[in-house]
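Moving on to chain A:
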Amino acid sequence: MSILHTVNKSPFERNSLESCLKFATADAAVLLFEDGIYAALTGTSVEAQVTAALGKLKIHVLGPDLKARGFSEDRIIAGINVVDYAGFVDLTTANDTVQAWL
Partner candidate 1 sequence: MSDMIDVDGKQYAVDEEGYLANLNEWVPGIAGVMAKQDNLELTDEHWDIINFLREYYEEYQIAPAVRVLTKAVGKKLGKEKGNSKYLYSLFPYGPAKQACRFAGLPKPTGCV
Partner candidate 2 sequence: MSEIVKKFMYVNRKAPYGTIYAWEALEVVLVGAAFDQDVSVMFIDDGVYQLTKGQDTKAVGMKNFSPTYRTLGDYEVKKIYVDEASLAARGLTQDDLIEVAWEDMETEEEVDNIVEVIASERVSALMNESDVIFSF
């Protein structure tokens, strides 16, 4: 079973990202969207945690949410993949199930 994990909360406000990264296994995909996109940015206090997870997981970030919050793609951690809404749908269909870390 492949799982798409979604995180839409800021990593500085809740432990959604932390729990997600703890429970997601090697073949899983993670999508950061809404306030979850802040975890994809460089220079933050959670960057090391995200970079470590990139070693075992594929991490995606939703471009429109990044843009809405004032960040361009050159501010995100290397290795994170930017997707649009169509890419979000593709991730959903490419995986067997979705776990939303609300």
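The rule we apply is simple: a residue touches a chain if its C-beta (ideal position, glycine included) is under 8 Å from a C-beta of that chain, and two chains touch if they have at least 3 such contacts; residues count from 1.
Candidates were picked such that all candidates are chains of the complex that A comes from, given by their letters.
Values in this document were obtained by computation on a predicted structure and should not be read as measured data.
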item: Touching candidate for chain A, same complex, options 1 or 2; value: 2
item: Residues of chain A that touch candidate 2 when the two form their complex; value: 8-10, 12-13, 34-35, 38, 41-45, 47, 63-65, 67-72
